[in-house]
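The complex appears here without one of its protein chains, the remainder shown in place.
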Amino acid sequence: MDGVSIPLDHVLLLSALLFICGLLGLMMRRNVIFILISLEVMLNSSAVAFVAAGARWGQADGQVIFMLILAVAAAEVAVGLGLVIQIQRRFKSLDMDDADRLRG
Amino acid sequence: MLKLLPLIPLFPLVSSVLLMVTTGKMPKRLVAILGAGSVGLSALTTLLVGLAFMESGQPHHQVLWTWMQVGTFSPDIAFYLDGLTLVMMSVITGVGFLIHLFSTEFMEEDVSYSRYFAYLNMFVFAMLILVMADNLLLLYLGWEGVGVCSYLLVGFWYQNPDNGLAARKAFVVTRVGDTAMALGLFLLFTELGTLDIQPMAAAANSQWQVGDTLPVLACLLLLGGAVGKSAQLPLHTWLPDAMAGPTPVSALIHAATMVTAGVYLIARTHELFLLAPPAMLAVALVGLITSLMAAFTALVQHDIKRILAYSTISQIGYMFLALGVGAWTAGIFHLMTHAFFKALLFLGAGAVIHCLHHEHNIFKMGGLRTRLPVAFWSFLIGSAALAALPFTSGFFSKDMILLQAYELPGAGPWLWAGGLLGALLTAIYSFRLVFVVFFGEAKTEPDRQPGLRMAVPLTLLCVLAIIGGWFALPLADVFPVAGEHHPSHLIEGISIAIPLIGLVLAYLIFLSGQLKIDGLVNSSLGRTLKKFWFSGWAMDLLYDRLLVRPYKGLAYMLRGEWVDVIYNSIVKVCQMLFVGLSHTQTGRLRWYATSMVFGVIVVIALLLGVI
Amino acid sequence: MLELILFYMAATIALVSTILALTRVNATHALIYLILSLLAVAVIFYLIGAPFAAVLEVVIYAGAIMVLFVFVIMMLNLGEKGDRREKKLLKPQVWVTPVILALILLVELVLVLSQSAPAETQGLISSKQVGMTLYGPYVLAVEIASMLLMAGLVGAYHLGRRYLEEGGGS
Partner (left out) sequence: MVLVNLILILLAGGVIAWLAERQHPLLPRWIALFTILFDLGYFLVYMSDLSWSQIAIVPNPSDAATWLFHYKAEWIPRFGISFELAMDGLSLLMVLLTLVLGAVAVSSSWTDIKQRTGFFEANLLWTLAGVLGVFLALDLFLFFLFWEVMLVPMYLMIAIWGHEGRGYASMKFFIFTQVSGLMMLLAILALVMLNHSSTGVYSFSYFDLLDHKVGGDIAYYLMLGFFVAFLVKLPGFPFHTWLPDAHTQAPTAGSVILAGILLKTGAYGLIRFVVPLFPNEALAFSPIAMGLGVAGIIYGAVLALGQDDFKRLVAYSSVSHMGFVLLGVFAWNALALQGAVMQMIAHGFSTAALFMIAGSLQERMHTRDMSKMSGLWQNMPRMGAVAMFFALASLGLPGLGNFVAEFLVLVGLFAVAPWVAAVAALGLIVAAIYSLMMMQRAFQGKPDEGRRFPDYGFREMLTMTVMIVGLIWLGLYPQPVLDTAQPVLDSLMQMVGSVTEPTKVAGLMP
């Protein structure tokens, strides 16, 4: 298995495309679950970029960061889903626009 | 003996402070003794000092302490005694004492008896400082001091807002003049380096030539102060209103002493004025014009005190005329005789008012000749002196002024003619007063007779008003000697005849009624003119429209503080920004995410541009 | 060559399934597509020489985290009504601005990428290497991550407990 043949640019491009998908989801969806999913996509895409960069230099740092991202994602999902439950209880809806208490 | 000089102002000062500190808790008798007695003591001391001065014949200079000293600016609290000072001091303490004595009875029923004497004594103190001052700054202290006392006394019955207005007017109008004078002081100090009068005169003589601009400017500024204090054009409007004060106050401050301070100032600084002929001419013209205007105004007034007030303005005009033509001694002489007869007239008027339920309108009086004989004789003698009937004191002084005015090369005869017109008018209005008030049928009955403390001062002043013309004033060393004059007999004769003509005219018009002037008075021109003169040539109206109202309007307009508009608009902008920005806080997650993306785009674009 | 083909296939699957996941109305469907996307990414990891990461991606991401999602969605019991409502929210006007912005961003990213010199991934990085690095220079990061996880745990417990105490969802 020699991974020499995969061009880094393409991996990074994939990462960018995934990231933008996540971003679009974040911007368009109002359902809090989909927002969380979008966040996961974005985290994942950045993880791709890290791993690819690590592979480019033959260093393990990229994967280390990937693992940290995993930890962040896990924590985020745990808290985020807890919040989802609270939002559902409070607003009887998952629409984030109903939870606009922060409006100035 | 000369060392007693500082005691003279000290007596009234101490008395005044005592009266102020005890705040009316002193018994009236003691107040009277303290108030009048202190001035009496001053008068006695003045006599002693005067005798000593006559003996030595040398001007006496006495420094008490250095007022302030900054670099070369070091005015002292110091007194200077020469003939001029002595004359002024004698008038102030002498006439002042008589008026204080008169006041002890006149003000008997007033609740603020001790406040009255506190002010009056303070006035005497300030006036003495004014005339005794060795330098112009100390003179200015006295100058403002008498202004304040005048303010306090005009507004003595403060319960009536009209009196307050009159008092404020008196102070503010004179302050305009005072400020001009202060500027004059600045100029003199800046140019001559001292404010001590004698060194200053010497410095002026050595630094300036006759006809230079600076002395003219300085003298005109000093003249500004003088016209303010002495109620000359264009700052004369306060004096008639100042009659709101108690009548003895009018006699002391607004006839005998304070209003003549301007005359004193010019006489004191005559060496400067001699360097500035245009300023001298200005003094003469101001005096003449004022004197005529005031005389016309006095002709048509109803209020006994206002008539006397305009007459005072007119007479001071004569003094200015005298100073302007260089007749220094004559001016001071007239100052003195005027102090006698005008104090007499005012006190006489005071007696009439006192005994007549505070009636001021002369057309509501009449026939008082038999009912108030003391007042009648005072008025008669006073009016005779005022009109300059021969052998009264006023005759000598006024005659001297007119003759010296005639001598002046150039404008002399014109000034003389103007002066004669004034003398004619003076005779007419003064005897109009006498005839209307004391002859004819009685309209109001007096409810009392003047007591001893009123009668004695009146009598003494009557004597002074008659014999005052024979006094020899010790002014020879003070003023430059006037040239010998040889007036023709014609000129002299006219001067004597004019007042008599005026007397006869007044008799014919106001007493016998043989000369009918109703037609003249009731014609439209006559009515307009009468109204115009009655209002004091509409000067009050002019100032009201030109200065008072615009200033008040300005103050009212600005009171909301427009500068704050700037700061408030800064606040407004901040608030608008706040409101605007708070709209971006929609609370919507998508909106925040979108804005973040937008920001990221911008940042990356910037980076790309840089890369 | 095979790797390259595999890579492009996996990349296509990842992209398509992600797009599908984000456009679903039903949350459960979306999750299935997301798992598919994650698996595809795992393949890519494997291909670029990071087998350990690939394994973690499958086990933790696609396994643990997504299961968590599924549990919650089941707990919320959204059903048909939620789907209809969700459909209404996906109106075209909601799309326009985000899409434009996303496109601009994409262009920018591509520009950035095009400026870097072409390079390729190289060699395999063993799990040993990763482990050495992780517990070597990055040990502090591990500590921080552990604290983060702890905080997440506590937070999730706290939020969830109140829900349970108050008697469950609607």
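Chains here go by letter, A, B and C, matching the order in which they are written, and residues are numbered from 1 within each.
Following the convention adopted for this analysis, a residue touches a chain if its C-beta (ideal position, glycine included) is under 8 Å from a C-beta of that chain, and two chains touch if they have at least 3 such contacts.
The structure presented is a predicted model; accordingly, all values stated were derived computationally and were not measured.
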Quick one: jot down which shown chains the absent chain touches. B
For a quick check of understanding: of B:77, B:385 or B:593, which residue touches the chain that isn't displayed? B:77
Give the residue, chosen from B:190, B:361 or B:569, that touches the chain omitted from the document. B:190
Can you work out which residue in B:101, B:153 or B:182 touches the chain that's missing from view? B:182
Which residue of B:161, B:409, B:519 or B:609 touches the chain not shown here: B:161
For subunit B, which residues lie in contact with the unshown chain of the complex? 20, 23-24, 65-71, 73, 77, 115, 137, 140-141, 143-145, 148, 151-152, 155, 158-161, 164-165, 167-168, 171-172, 175-176, 178-179, 182-183, 185-187, 189-190, 551-552, 554-559, 561, 563-564, 566-567
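By definition in this document, only the chains that are shown with their structure count from here on.
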Can you list every chain in contact with both subunit A and subunit C? B
If you tally C-beta pairs in contact for every chain pair, which pair wins? Let me know. A-C
Using Cα averages as centroids, what's the distance between subunit A and subunit B in whole Å? 95
Listing for subunit C: what residues touch at least two other chains? 97-98, 101-102, 105, 109
By the touch rule stated above, which residues of subunit A touch at least two different other chains? 23, 27-30
Which of the residues in subunit A come into contact with subunit B in the complex? 23, 26-30, 35, 96-97, 99-104
Within the complex, subunit B is touched by subunit C residues 97-98, 101-102, 104-105, 108-109, 111-112, 115
Give the list of subunit B residues in touch with subunit A in this complex. 581-590, 593-594, 597
